[in-house]
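Just dropping this structure here.
Here the complex is missing a single protein chain, while all its other protein chains stay put.
Up next is chain A:
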Amino acid sequence: MKQPLLEVQHLKKYFPIYGGILKRQTGEVKAVDDVTFSVYKGETLGLVGESGCGKSTTGRVLLQLIEQTDGEILFENTSITSISKKEMKQRRKEMQLIFQDPYASLNPRHTVEKILEEPLIVHGVQNKAQRKKMVQDMLTVVGLDSYHAKRYPHQFSGGQRQRIGIARALMTHPKLIIADEPVSALDVSIQAQVLNLLKDLQKSFDLTYIFIAHDLGVVRHISDRVGVMYLGRLVELAPSTTLYEEPLHPYTQSLLASVPIPDPTIPAQDENILSGEMPSPSNPPQGCAFHTRCPSCMDICTSSRPTYQEVKPDHYVACHLYNEREAHA
């Protein structure tokens, strides 16, 4: 039986908007709006969606870098939403983050050694020689050389910097890694190297990944299961092959049809493309958030929000087309 490492229940994150002369709260941006999923040990869960759909905010809330508005997060069956900051700091040893921009996420004034050592100091490895040894070992693990420890970030290329970012995340031997667009700033040939490295590390360190990206090809390649987000909501979640070959939600279908295929003999799917743009998350449409762009919109979609439910084994969808209970009623 698969064991969940992380369980997310009805997670919400609303950012307030202040306006007017008195700077009163005039509204809120529903960045994450009632999201429920679990991540099993040793798997990779991909989260995809267009910009502004709340995938990065979800990642940040999971690590408690920002506090959720409502909902529950269970890490190894213990709630991390109610524990103190001090306890959370300890917990964070087991959950680490890899950032998108390898140029901005490394301190340019620190040597690689200092960058990699810092998580160890924070988490109480006192012995300096031991720390140094761990840094050297980790550099070899991510495919760099131990003499790189004395260098500064600007002396590395984008791909190498991302390796340093990965090494930093691995220093505390975490169980869960949240990778937020880790390869989107890299060139195609370097991207493949980093993706392969992430896969290798997963095997050797028994890691669980939450992989946040907008590139659907990359997500299919690395993920076991994939969740699709739209306007702060999870619209579909399924094993990766199922999601890509038999997508159920109309949004997933059009998203997949929009991806250009690197094969000119396959005719472009022009009939299934979306018109319009994503509505503002501060004023999402009533009912199903996607109904304004949906090709198969029904009356019910404009008034009531579809429930997110399992329609086939392991295949979750939030769409009235598959709401059997309501269809029968």
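The criterion applied here is as follows: a residue touches a chain if its C-beta (ideal position, glycine included) is under 8 Å from a C-beta of that chain, and two chains touch if they have at least 3 such contacts; residues count from 1.
One rule holds for everything that comes next: contacts and distances are computed from a predicted model.
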Leaving aside the chains on screen, match the unshown one to its UniProt name from "ABC transmembrane type-1 domain-containing protein", "Glutathione transport system permease protein GsiD", "Protein phosphatase CheZ" or "Peptide ABC transporter ATP-binding protein". "Peptide ABC transporter ATP-binding protein"
Touch assignment to the omitted chain, from A:Glu7, A:Asp34 or A:Glu50, lands on A:Glu50
Among A:Lys12, A:Lys132 or A:His221, which residue is in contact with the omitted chain in the full complex? A:His221
Touching the hidden chain, out of A:Pro108, A:Gly124 or A:Pro264, is A:Pro264
Contact set of chain A toward the excluded chain (per top definition): 50-51, 157, 159-160, 187-193, 195-196, 199, 214-218, 220-222, 240-241, 244, 254-265, 268, 270, 273-275, 277-278
